[in-house]
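These notes are about the structure you will find just below.
Not every chain of the complex is shown here; the ones you see sit where they belong.
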Amino acid sequence: MNSPLPLHIPDGFLTVIISGVFWAVTIVMVGIAISKTNKSLGEKQVPLMGVMAAFIFAAQMLNFPVAGGTSGHFLGGALAAIVLGPWAAMLVMTAVIGVQALLFQDGGLLAMGANIFNMGILTAAIGFGLYRGVSGRTRKIRLAVAGCAAWLAVVASALITSLQLWLSGASQLQIVVPAMLGVHILIGLGEALITVAALTFIERTRPDLLNQESVTEKGGRGWIVAGVIVSIGAVLLSPFASTHPDGLERVAEDMGFLHLGQSAPYRLLPDYTIPFLGATPLSTIVAGVVGALVVLGLAFVLGQSLRKAGR
Amino acid sequence: MPVVHPREPIPILDCEGDVLQVRGLHFSYPDGHAALRGVSLKLCEGDKAALVGPNGAGKSTLMLHLNGILEGRGEIEVGGMRLTRGNLPAIRSLVGLVFQNPDDQLFSPTVFEDVAFGPLHMGLPEDEVRGRVDEALESVQMSAYKERLSHHLSMGEKKRIAIATVLSMRPSLLVLDEPSAGLDPRARRTLIHLLRDLPITMLVSTHDLTLVRELFPRTIVMDEGRIVADGLTMEILDDVQLLEAHGLEKP
Amino acid sequence: MHADVFDRYHESESRLHRLDPRVKVAVTVLFILSNALLPDGAWSAFGLTWLLLVWANHLSRLGVDFSFRRSFLALPFALAATSAVFSPLGNPLAEWRLGPLTLIPTDYGLVKFFSILVRSWLSVQAAILLVAVTRFPDMIHAFEHLRVPKILTTIIAFLYRYLFVLADEVVRLLRARESRSAAAPGVRSARSVLWRAKVTGNLAGQLFLRSYERSDRIHNAMLARGYDGNLRTLNLHVMKPGDWSFFSMCVILILLLQLIGRL
């Protein structure tokens, strides 16, 4: 079974340093998640998390025909965070990504820390944080925000994946960022639509699940802040990363990394060098415009469908 | 009240197969398991045939071929139209397939949406769709359930709705996979009456030989991917040797 | 039940199959780590690493090209690395214009690109071999023995178990949708993409609820058998001297590879 998305980084693409850093972050976050879910769910957590992980896995098999033989797919990170709460969602996604790597070689073992961070931790923070911020609002607003969160989660995963690849010297920033974003801006649309429809379904059939204290673990403001900051970061970073591809690299050069990088037996941060300057203003502008249009379109489409549904 | 079976054999097997013709159907699952090994079968307008056989005989696999969900080697004709990739949508509007577990069949939040799915997807105008939904729910006597959430219905109710979801497509052949499994006797009785009164050609797989005796004049026995007997129910259910050989029991 | 195709384990009688799963997991991780540490362009070391893999394939009795035949999984991702060819380091080899982009492949970039491909390809093969000779439940035990938190390993065990159940359910739901995706002759079928996405969302919601409710029933089944929140497991594996010696040998070989790669 192949994952619908080229977001699972295989081994060999990331440097040991990058892998290690993200493993460290992931281990800390998962450790917190374990103790938090243990507190809120108690002895129920093991079967719940396990079956929910299988659910995410199985839901990724769902597809719907879009046009011309391509189809939309479902990732589920944001949905998991909205219905299960952020910590539980992190555990669930960790298990999913672990099994995808171990059983299906979908994503590497060394790269697993980064993969869990990109597709589990980041999506949980965005999905839950944004949704939590509007928890008291009307149904329409909540659904619209859930959709945006799902879309952003996918786009942010794609963005951080490209950044990791670039930091590892496995690709050039000004090529990989627009390419990855371009694809995932569209994939994110499908994700948003399915997430909204699934939430609508759950609200209609088991509304209790979406308001259940024990499961959703209504965290404090922290999550809202985290979610909003991460989202804004993702939004701002993408044009920045694309328009100033030389920013980080110039810093690296100034600090002498470039030299170090070439002589050390294993380079710390390879390719922290000046890329060909003045590279690609057009492509990044295009990516930005497409992104903005897509957000607008999404809001419009959501508004329409919600009006219909609310009739 | 079991169906009265005619005493002299009626010429079932000589029928033209105007509703369904299957010729030499072979199918292996991706893991290599050969589930169908040359199945041939004809159904005529008005036939009500039971498909029986032990677990793993290939009944469900055969049924999945009848509207092109699985694609095997061999020929299938529905209503005189050869089944090919190109006319799948048309075939699917002719063959109504109801799965064993109604939970697999009902995927929309409300009963109405589920029953409307088929007609909507066929591109029918809204009025027509509403008309068909009402009619289909009427014929399974579930009109009052239109706005209910499928999720909260009892098993027996779900079964009926599942049948309505394909009736709304006005199929000319109804294919039911183990419709009576998991029903309590009362719900099962209601189902029997429902099936008896529906004026549609049907092929029904089941492990419930008492149901077969009551409801179907014709019985087809499958085992190991082949049809091993096809004839009058009363004759087949009297053939103790045949039943024993294929993991069945005289009801 | 029929999602069995998911299983990657291959039954066979071999030294590798019998090895303690901890050793297999640890050696695989070291092997992949070693690939990542080898410098770009260390072709001789890469070659020897590959020989090591062939030897492991041979030991597994699954055929020397077993992992090779299944190793093209990471190829799509290689697309992301193609841009490494245009690394600004090194000597330019050519100059291509592509709209507003000017692409300059360099010798350094090429070496980089192929090194990434080789590393990834070798690592994937190691992982393929690992799951082919280790039953997944044993692998979970290995992680337990290697001090991965028990909650995590148990969640993974549940995921593995119910993956098959739920995948079957998805297949059946998709079939239901497909079998009613009909068209009246002459009428153009196909509703809007939005409508289709909504139907898919319904499937996801449906699946979520069923999974959620199933987890309740499983919880009941666990309680009925004395579960109180503390998970207990048997010590299923014991390291034998043979396991230790195999492990040490692999570690030495991997260290040698590193040495060769840096010469």
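Every chain is named by a letter (A, B and C) in the order it is written, and numbering of its residues begins at 1.
As a convention for this text, contacts are C-beta pairs under 8 Å (C-beta built on N, C-alpha and C of every residue); 3 or more make two chains touch, one makes a residue touch a chain.
From a predicted model like this one, the values you see are computed outputs, not experimental measurements.
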{"item": "Copies per chain type across the entire complex", "value": "A x1, B x2, C x1"}
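Quick note on the criterion: only the chains that are shown with their structure count from here on.
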{"item": "Set of chains adjacent to chain B and to chain C", "value": "A"}
{"item": "Far-end chain from chain C, centres as C-alpha averages", "value": "B"}
{"item": "Between chain C and chain A, distance of the C-alpha-averaged centres to the nearest whole Å", "value": "20"}
{"item": "Multi-partner residues of chain C (at least 2 other chains)", "value": "169, 199, 202-203, 205-206, 209"}
{"item": "Residue numbers of chain A (touch at least two other chains)", "value": "200-201, 205-206"}
{"item": "Touching residues on chain A, where the partner in the complex is chain C", "value": "1-2, 6, 8-16, 19, 30-31, 34, 38, 42-55, 57-59, 61-67, 72, 74, 76, 79, 83, 91-92, 94-96, 98-99, 101-106, 108-110, 162, 165, 169-172, 175-176, 179-180, 190, 193-202, 205-206, 209, 262, 265-266, 270-271, 273-276, 279-283, 301, 305"}
{"item": "For the chain A and chain B complex, residues of the former touching the latter", "value": "200-201, 204-206"}
{"item": "Of all residues in chain C, those that touch chain B in their complex", "value": "2, 4-5, 169, 172-173, 175-185, 187-191, 195, 199, 202-203, 205-206, 209-210"}
